[in-house]
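The structure is given below, and queries will be raised subsequently.
Missing here: one protein chain of the complex. Every other protein chain is in place.
Entry: chain A
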Amino acid sequence: MEGSGSREPVLDAKSELIDFQWKLGMAVSSDSCRSLKYPYVTVMLKVADHSGQVKNISFEMTVPQFQ
């Protein structure tokens, strides 16, 4: 993945991870490509920022990205 370990994390506003959920899906078809056939991983993080506010952040990765 681009940028892995190549820069130091910015220190301000660290959040706490409360929960980590994952989902494995398979994209079958779309309007731009009838034969997609790629698996992907969706991750949902529940984080609390320094003020205690909780929010959900989700993002997708293809299998090579995940690995």
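Quick notes on this one:
Basically, contacts are C-beta pairs under 8 Å (C-beta built on N, C-alpha and C of every residue); 3 or more make two chains touch, one makes a residue touch a chain; residues count from 1.
Here is the rule we go by: contacts and distances are computed from a predicted model.
You can't see one chain of this complex, but its UniProt record names it "COMM domain-containing protein 1", from the set "AP-4 complex subunit sigma-1", "COMM domain-containing protein 1", "Dynein light chain roadblock" or "Proteasome subunit beta".
Although one chain is not shown, part of chain A still touches it, namely residues 1-17, 20, 22, 24, 26-27, 30, 32-43, 45, 47, 57-63, 65-67.
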